[in-house]
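A protein chain is absent from this complex, but the other protein chains hold their places.
Going by the order they are written in, the chains are A and B; count residues from 1 in each one.
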Amino acid sequence: MTNSKEVFRSGPYADFMAQGVKVGSILYISGQVGMDAAGSIPATMAEQTVQAYANIRAVLAEVGASMDNIVDETFLVTSVEETHENLEAVFGARAEAYGKIPEVTQTLIGVAGLLLPELKLEIKCIAHL
Amino acid sequence: MTNSKEVFRSGPYADFMAQGVKVGSILYISGQVGMDAAGSIPATMAEQTVQAYANIRAVLAEVGASMDNIVDETFLVTSVEETHENLEAVFGARAEAYGKIPEVTQTLIGVAGLLLPELKLEIKCIAHL
Partner (left out) sequence: MTNSKEVFRSGPYADFMAQGVKVGSILYISGQVGMDAAGSIPATMAEQTVQAYANIRAVLAEVGASMDNIVDETFLVTSVEETHENLEAVFGARAEAYGKIPEVTQTLIGVAGLLLPELKLEIKCIAHL
């Protein structure tokens, strides 16, 4: 039994995972963090938010999609307190990434850790094309 | 490239997120917590479970769906220990919300934090219509 998945490997850890997998009209996107292609991680939550959405847009672009195609978002943070303290900056950066009030579901979760200790957030999205 | 998503904004934080997004036959629902429309959060896990499912049913009702339509559930708790201690009450409330043995997948995860410190659980569902 085979599906028709298309696998998008650009991005880090290509030997372990894809950054995006498209099957039918659904594009699953791996959780994206605030690290750029050179491995650099900015210091603040707001900057990491900007970078994470830039990474999400890069995956979307591989199938000709945009932020409008995102339907579901899980927003994982290492500190809910720090999120509250930076709410305007973080959600401002998010609104700017979407270009409008986001038309997506969102689930905010405080996690015990992410892949690297410098990371403050990870954003996991599902898009429909 | 555009999809046909329908966005349901009733509920809190409407400037940041939708409580439900329907695309094709899939309804993504934002993680729901034990807070009612007036912002009140009951004290116990079982009561918060009842309220969270009431919130989920409210989103389902917007598309004419019911708990039968839920297919996948992620059950996020701030304390696995407290979940074990209240297992009968919490899972009893859940069974009552479904009206029968739930016909859904479930993943239970202990999280480091939720949006507000009073919250003991959050339930994230995907429904198919």
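Points worth noting:
Throughout what follows, contacts are C-beta pairs under 8 Å (C-beta built on N, C-alpha and C of every residue); 3 or more make two chains touch, one makes a residue touch a chain.
What you are looking at is a predicted structure, and each value in this text was computed from that prediction instead of being measured.
Among the residues A:21, A:35 or A:71, only A:21 touches the chain that is left out of the figure. Annotation for subunit A: contacts to the undisplayed chain at residues 1-3, 5, 7, 13-21, 23-24, 26, 28-31, 76, 111-115, 122, 124, 126. Although one chain is not shown, part of subunit B still touches it, namely residues 25, 63-66, 68-69, 71-74, 78-81, 91, 94-95, 101-112, 126, 128-129.
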